[in-house]
Each structure stands twice: as C-alpha cells, then as structure tokens.
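Structure record follows, encoded as structure tokens.
Up next is chain A:
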Amino acid sequence: MGASSRYKFKLTTLVLTAFLWELASFAAGAKYFPHLWMVIPDLFLVSIKFTFWQNLGVTLWLSILALFFGTICATIFGVAIALKKSGESATKGFVNFLRSMPSLVLLPLLIASIGSSAQTAVLLGTFVVTFQLIIYVIRGVRQTEPRLIDAVKIISMPAYSRILFLYLPSTISITGTGIRLSASRAFGTIIAAGILAGTPGLGSSLLLAESSANYPRVFSYVIVMGITGSLIYNIFGKIEKKFVHWRVSI
Partner candidate 1 sequence: MTHRTNGFTVLVKGAGKTFFDNGKDSVILENLNFGVTAGEILAICGLSGVGKSTLLRLISGLTAATSGEIEIDGKSVVTPPEKIGFVTQDYSKSLFPWLNVARNVGMPFKSLKSEPLSKADQKVRIAEVLTEVGLTHAANLFPWQLSGGMQQRVAIARALIARPRLLLLDEPFASVDAHVRLELEDLVAKLVEEYGVTTILVTHDVDEAIYMADRVIILSGAPARIGMEMQVGLSRPRNQVTTRADTKFAEKRNQLYLGLRK
Partner candidate 2 sequence: MSRFVKQVLWRAWFPLALVVIWQLVLRQSTNPFFPPPSKILSSTRDVINVDWIKTSFASSMLTLSSGYLIGCALGISLGAMLGISEKLQLIFLPIINFIRSIPSVAKVPVVMALMGIGTATRISAISIAVLFPVLLSTLRAVAATESTYLDAARIMGYGRIRELILVRLPAATGEILAGLHAAVQVAILVMVVSEMLGSGIGIGAFIIHSQATFMIADMWVGILILGVLGITLNVLFQMTESRIAPWYFDSKIQS
C-alpha cells in the first residue's frame, strides 16, 4: 500500500475521532463531556506544570517497583511450585482463587491497616503482578526441554545452578508475554489505587479533578493515561518479541 493511501487512512482516523468525540459531547452535554477544543488546551496547560510530570514520574516509578517485586515473588514461588511434584496440584486451587479475585478489593483492607501511602500502592501492585506472572513462570519451568534436564542431571549440576542456568532461561520465552501483561496491570493498579484511595500519582490527580468537577482536566488526565498505557504496551511488546526468540529447544 502506497504511502499516500496510508496518509489517507490516518487522516480518516483523526477525522473520525474528532467526529465521535463531538458526538459524545453533544449527547452527554458539554459540561460533562467537554468539547475537544476545551480539552486540548487544557492538556497543554497540564503538560507545562512541573507537578504533573512529578506525578507521572511517581506513577511510573511505583509501577516499576511493583513490577520488579512482583517478578521476584512470581519467580521464586513459581519455580518452587513447578519443581515440587506435589507443589502444583496442592497450590493450584489456592493460586487460582487469588487470581480470580479482583485484587483491588484488598485495597480497603490495606488502607485500613497501613494507610494510603505509596507503599500501599506498591504492595497491591506487587500482589497483582505476582499472581499474573506466576502462571507463566510455572508453565515455563514445566515445559523445559526434558532432554536438557537429563543432560544436566547426568553431569550432576547442583540444584541452584540448574535453576539459574536451565530452568530460568527456559521460562524467558514464555515469560516475555507475562511481563508485558504484568507491566500494563501494574500501571493500572497504581492508578487504580490512586483513584480509589488517593495514593500518590496520576490516579489521585484524576480523583481531584473529578471531585472539583473540572471535566476538561479529567479528560486530559485520561488522555495522558491512554498515551502512557500505549507506550508501556509498545515497549514491553518489543521486549516480548525479543524474548520469544530465545526459545530453548533442541
């Protein structure tokens, strides 16, 4: 497809977006769904404020922390469960239960017990990431090429080396997908904690804008979240693609 027709499609998308936005604005009332020409200037106003970038940075930082701790927990528990023959069936129901529950529901409990601080958000995020990622780790370890397992057993490689050099690398091709999903969920959780409980970050900014009925501001933040979410998806998508090529197979 030529470059000019690609432009035509992009243009159509933009025009369609503007049209749909104005339609929604018309249908819901411009007070609550501000016109595009009210939101875009507000977006600029927001982006020149230092506090905005601070908030964004905090959100991202907390998400990274949650992703980091969650990955560690998922790896430790996942490898442990996968390697013990009885481990998987015993914990399967338990892990499933915790995965099926929307983790955000623990937020009121956490707030009541430890307050609504950045730590609370990271704790919740870690929880979410762990249970999202653990399935992938278990799957990855379980599908290590059996012939490689035999090979390292024959040369009597000690357990920790086996884990480090055989099992973990085998999970990488699968875990790539898990990490991409977890990154998005970590971001979503940190923001959710902000909206529901006022923990630091963009979520609480959104909450503030909403309670002061500053709807252009609300939409500006939503747009920012969408852009950030897309970036996270793209970056981790690229990482995932690289990992998939590391498939360990004979």
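How were these candidates chosen? In short, all candidates are chains of the complex that A comes from, given by their letters.
Note that in this section contacts are C-beta pairs under 8 Å (C-beta built on N, C-alpha and C of every residue); 3 or more make two chains touch, one makes a residue touch a chain; residues count from 1.
Predicted model only: the values in this text are computed from it and were never measured.
Asker: Could you check which of 1 or 2 is in contact with chain A in this complex?
Answerer: That would be candidate 2, which touches chain A.
Asker: Which of the residues in chain A come into contact with candidate 2 in the complex?
Answerer: It comes out as residues 9-10, 12-13, 16-17, 20, 24, 28, 32-33, 89-94, 96-102, 104-106, 108-109, 111-113, 135, 138-139, 142, 184, 187-188, 191-192, 195-196, 203, 206-207, 210, 215, 218-219, 221-222, 225-230, 232-233.
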